[in-house]
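Of the protein chains in this complex, one is absent; all others appear in place.
Our next item is chain A:
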Amino acid sequence: MDTADIEAKVIQFIATKVENLDASTINRSSKFEELGLDSMDTIQLLFDAEDAFGMSFDSEEAKGFSCVGDIVSYIEKHQAPAAP
C-alpha cells in the first residue's frame, strides 16, 4: 500500500473516534490532541491499523507518536509485504 492509501486509511480510522470530526480537515501534521483523540482513542487507532496493515507497533516507540504522520511513517516502514 502506498503512502497516500495508508494516510487515507489512518484518517478514516481517526474520523470514527471523535464525534462530528470532519475527515477532510485531518492531514499528516494534525496532532492527536488537537483532533480530540484521548489516550484510549489512540490505543484503539493503533489496534485498527495493526489489523488493517498486518503489522504491529513497538509499544515503546508508539508512546512517542503525537501526530498522524508519525503513525503513517511507521506503517510505511513496517507494513507486511504485499502478496506476490
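In the analysis below, a contact is a pair of C-beta atoms (placed from the backbone, for glycine too) under 8 Å apart; a residue touches a chain by one contact, two chains touch by 3 or more; residues count from 1.
Note that contacts and distances are computed from a predicted model.
From the list "3-oxoacyl-[acyl-carrier-protein] synthase 2", "FAD/NAD(P)-binding oxidoreductase", "Phosphate transport system permease protein" or "Dihydroorotase", give the UniProt name belonging to the chain omitted from this structure.
"3-oxoacyl-[acyl-carrier-protein] synthase 2"
Write down which of A:A8, A:I43 or A:A80 is the residue touching the left-out chain.
Selected residue, touching the omitted chain: A:I43.
Tell me, which residues in chain A touch the chain that this view leaves out?
Per the touch rule, chain A residues meeting the hidden chain are 15-19, 40, 43-44, 47, 50-51, 56.
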